[in-house]
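Take this structure first; my questions come after.
The complex appears here without one of its protein chains, the remainder shown in place.
Chains: A and B, in written order; residue numbering restarts at 1 for each.
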Amino acid sequence: MTLLALDDLHVWFDLGEGRELHAVQGVSLELEPGQRLGLVGESGCGKTTTVLGLLGLLPPSASVAGRVLLNSVDILAGGEESIRPHRWTDLAIVFQGAMNALNPVQTVEAQIVEALELHGRASGRAARVRVGELLEAVGIPRDRATRYPHEFSGGMRQRAAIAMALACNPSVLVADEPTTALDVMVQAQILELLDSLCRDFGLALLLVTHDLPVVAQLCDRAAVMYAGEIVEQGPVDALFHDPRHPYTRLLFAATPDLHGHDALASIPGSPPRLDRLVEGCPFAPRCDRAFDRCAVQRPLLRELDAGREAACHLNDVLAVTA
Amino acid sequence: MSVAAREPGAVIEQAPIRSRPGIVWQAIRKRPSAIVGATILGVVILGALLAPVLAPYDVHEQVGPVFGHPSWSHPVGLDDGGIDMLSLLMWGARVSLLVGFAATFVSMVIGGTIGVASGYFGGRTDTILMRITDYFLVIPDVPLMIVVAAIWGPSLFHIIIVIGILLWTSTARVIRAQVKSVRERVYVKRARALGAGHTRIVWSHVLPQVAPLLIANTVLTIAVAIFDETALAFLGLGDPSRVSLGKIIENAFQRAAISTGAWWAIVPPGLLVAAIILSCSLIGGAIEDALNPRLRVAHLAARSFRLRPLVGRGSEAV
Partner (left out) sequence: MKGADYVLKRLAFAVLTVFIAVTINFALFRLAPGSAVTNLARVPHATPETRLALKRQFGLDKSRFQQYVIYLQQLAHGNLGISFANSQPVTDNLRTALINSLPMVFLGTLFAIVFGTLTGIISAWRRGTTVEGVTVTTALGFYSMPTHWLGLMLVILFAGVLPTGGMSNEFLINPSFWTHVKDLGEHILLPALTLGLVLFGEYTLIVRSAMLETLGEDYVLTARAKGLRPAAILRRHALRNALLPITTLVALSLGYIVAGAILIETVFSWPGIGRAVYDAVLQRDYPMLQGAFLVLTVSVVLCNLIADLLYFRLDPRITE
């Protein structure tokens, strides 16, 4: 049974004066237990909004449509009330390292205990013992538990956040740009940590990032997002060696050393505005292989082989000419 | 930057605006509260300026009984000297606004200079100036004003100086912060590298960026200055020869307007002062808001996100 599935998820933001921004346009994903999926794309493509929508963490100006299926049950159907019980116990999230994600006036221990007590996993002394265990599992000495977040380095804060995320034994860990804004050395450590933790605890991982080498290191599969929708999805190596969407190809081509640490070079041009309807393929203006059909008709995401899909008219052409 | 704010859809408000010409006007135009404030203030200022022309009666002439009731010919009644209240209000507003603007001007000059010097030169100048500002910030304004006014003697000029000398602290701090950030901007550094003199840089680069904030602060300071004048007048420290709105209230209080039931001698002048202060607060607040918008989305709010039923997919059939 599929552990987590997003079925045609849409997110709109109300911009006032009757205008709307269609930030997520029909995203569908699937995650099996223990599987690791990378969600990649440029800044602003909607990947963070997607995972926030998945956890129901959107602001009141947002409208959501679609289904979020956790073990085949749609937890989005009842809105905030139906999602909340699953937060942290089934779906846990770690945010970007530079963020102020930990409350500065509470000790790290207190914040993890809060999670444990809230979901009835432990309380009082037992909870503090458990906190010690969790911290050690992420490589933080037990005695640092009673320190405040500002007394930790960026990398250690991120580890603490990961420890906190694991507190209630979730089955899915969502990591939103977990290593961006960290030192290169620290990045490597955090990635290794995520890798081993997911393995040891059998966690499924949904990794959101714009950094392709990170995806290559941690994930088996990846979904590429552009302008709010998924344009290609499949095994990471296949995406690199045999991309079926020009954006994927350009993205991976801009990162020559997939297993190194070179920064992502940018593709010229910029993504379309999402507050108005786009005619044809949203990538067409920047595409090096666009042809007449691209400006007119929007390509749909179609399955190519088992486990691969892409949204590009070129695939139809190839299919026809094959 | 906050998680949600990185996605385009989540940026509800605009990105931080760099000061540019016309931003003050735009800020006011876009906010209904500021428009109301500006209108009220405009009307009051107009009435005060045109008092010599518009006031229906002479404010030195008794036109009826002491504390005469409001009537058609005297919509706001008469004061303790039988003088028409409406005319008195117009002339009073004139004096109050004069004191407010003049005192604010004094404080702007002091505060602005200190703020610019502190922010621009930094280092020891900054430390020393800010220390001085800190002390003045803590020492309570009104008691000091009272003491100075009591010793120096009541006159309009004295009052203006006294108020001005104590209001500059917040201006200095605000300006300093802004100047510091402007100083670090590329084009300023470039100008310095090219050998532009300090005066030139301050005048053509720093001041334009600082101006809108200065305007917002000025407007807010006017509100405080008028409040202070009202307070000083009430305590008998106002200029006895000029009748300000505060003095009108004081007169009424002294001459037992309340026990006589002459509420019209007390309510309208205070209402007018409140209206002026409110207007200034609205306008100043609107400008400040425009310069420093809340970029963040509230991560927690009373309402939650909405669900939409899924409509059929788009019509692009393959």
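One rule holds in what follows: contacts are C-beta pairs under 8 Å (C-beta built on N, C-alpha and C of every residue); 3 or more make two chains touch, one makes a residue touch a chain.
What you see is a predicted model, and the numbers here were worked out from it, not measured in a lab.
Student: Out of A:27, A:102 or A:131, which touches the unshown chain?
Tutor: A:102
Student: Of A:24, A:57 or A:208, which sits in contact with the chain we cannot see?
Tutor: A:57
Student: For the chain not shown, which residue from A:119, A:142 or A:289 touches it across the whole complex?
Tutor: A:119
Student: Just checking the interface: what residues of subunit B touch the absent partner chain?
Tutor: 2-4, 134-135, 137-144, 146-148, 150-153, 223, 227, 230-231, 234-237, 246, 249, 253, 258-259, 263, 266-267, 269-270, 273-275, 277-278, 281-282, 294, 296-302
Student: Take the complete complex as the reference. Which residues in subunit A touch the chain that isn't displayed?
Tutor: 55, 57, 84-89, 92-93, 95, 99-106, 114-115, 118-119, 148, 150, 161, 164
Following the convention adopted for this analysis, only the chains that are shown with their structure count from here on.
Student: So what's the Cα centroid distance for subunit A and subunit B, whole Å?
Tutor: The mean C-alpha positions of subunit A and subunit B differ by 48 Å.
Student: Would you tell me which residues of subunit B are touching subunit A in their complex?
Tutor: 2-4, 6-10, 12, 297-299, 301-311, 313-314, 316, 318
Student: Mind listing the subunit A positions that touch subunit B in their complex?
Tutor: 8, 10-13, 15-16, 21-23, 26, 43-44, 46, 48-49, 52, 56-66, 76-77, 79-80, 95-96, 99, 176, 274, 297-298, 300, 302, 316
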